[in-house]
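With one protein chain held back, the other chains of the complex are shown just where they sit.
Each chain gets a letter, A and B, in the order it is written, and its residues are counted from 1.
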Amino acid sequence: MERKYTILAILLIVLALGLVGLPKKKDLKETDPKALLSAITEKSRYLSVDLVTHRIIENDPTLLLIDLRPANEFKAFALPGAINIQPDSLLSATTLELLKQPGKDKILYSNSDLMAEKAWLLGTRYSITRLYILKGGLNEWYNTIIKSGEVSSTASSADLDLINFRNAARQYFTGAGQTSETQVEAKTPVKVKVIRKAPEAKSGGGC
Amino acid sequence: MSFKKNVTHNPKLATVNKNDKITNMKKSKYDGSTYLNPYLGGVILGTVLLLSFYISGRGVGASGAVKNTVAATVNAIAPQHVEKSAYYSQFAGGDNRPMNNWLIYEVLGVLAGAFISGIVFNRLKLKVEHSPKITSRRRLWFALGGGLVFGFGAQLARGCTSGAALSGMAVLSFGGYITMVAIFGTAFVVAWILRKNWI
Partner (left out) sequence: MIGPIISSGIVSQAWDNIFAVLIGMGFGFALESSGFSSSRKIIGTFFGYDFVVVKVFFTAAIVASMGLLYLSYFGLVDYSLLYIQPTFLTSAIVGGIIMGIGFSMGGFCPGTSLAAFAVGRSDGMVFSGGMFLGVFLFSESFPLWENMYYSGSQGAKMINSVFGISPELFTFFLVLVAVGMFFGAAWVQKKVKKVEY
């Protein structure tokens, strides 16, 4: 009898070892090319500078800004709360897990929107959802928000609202004696907690 | 692994076979019935758990069914109370149908399954199991008290040994492990405090 149990115990341990030793399967599913094409032509992936600024100021918790520029540029200046991801590490396991976490809108930006486009394409191919591009990138953001535009006398009330908003945003980012740079310094490194998806079981779970 | 049939002609004598090793089912004083080898039972239980997750995406449970029954009963008697209560209103009252719940059906199955096992292994018997050193009455009072305390705790911890601990361990839930450790650790200490009831 003793012998039987030792054999069973060894079998169990071997099974458990097998679990650990199995090669990690890449569980990346690729999107169907047709679906990808429709997503590209749809253009709903662009978010305007104003919209994103609004959400930054509102401290929208579902916002996740991803800066694709080189590290030294990121350090010099970045949008508040942004995290820096190098384009060549976009497909690493940690980045993918970050991008796949639920409950967040991921907004890619670079100086123009070229790199962001490429990153978006890659991410969408790997079935990452809620991925967006800041239209015009940082250049557009800077031109719109930071640099003041001239108020034309023929501006409509909607335009005036927009200009007021942008003025307020400028205050937010550059005013109060604090430059955006220091604001960003204090925020990096931003530890983004990856939340494991807590699924809602149909039966409601419970004991 | 064969089922060892315990044959005791004299119920007062507890005989222990010298050749029995680890899995020997000790012949009990008044219960000469057969029990499955516990490891086999564990494998069966584990497989049932596995099936439960594979089919319904969740593990088994027991105290949740009690909770729903209580809520449904209170709702039948005093619906306004249920609506006002911060606890009951989560799953009873209004549109909720607490009795039409996966756990309720599962618990019915538990009763049926245990009953069948009782028939198969010839264990159907109306009796109070207690240590020979205490009375039936004392045992029943402690059972009542224990059930009360346990029911209370199960609500607080959102589960019991089957739901939180066992099913939780199957999916490596942190909360499940914590609850399991808390239950068994405390039970160990309290068992010794109350050892007069047991040995």
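Here is the rule we go by: contacts are C-beta pairs under 8 Å (C-beta built on N, C-alpha and C of every residue); 3 or more make two chains touch, one makes a residue touch a chain.
Just so we're clear, the structure is a prediction, and the values are computed from it rather than from any experiment.
Trainee: For subunit A, which residues lie in contact with the unshown chain of the complex?
Mentor: Considering the whole complex, subunit A reaches the absent chain at 5, 9, 12-13, 15-17, 19-20, 22, 25, 195-199, 201-203, 205-207.
Everything below uses one rule, namely that only the chains that are shown with their structure count from here on.
Trainee: Please report how many Å separate the Cα centroid of subunit A from that of subunit B, as a whole number.
Mentor: Measuring from centre to centre gives 47 Å for this pair.
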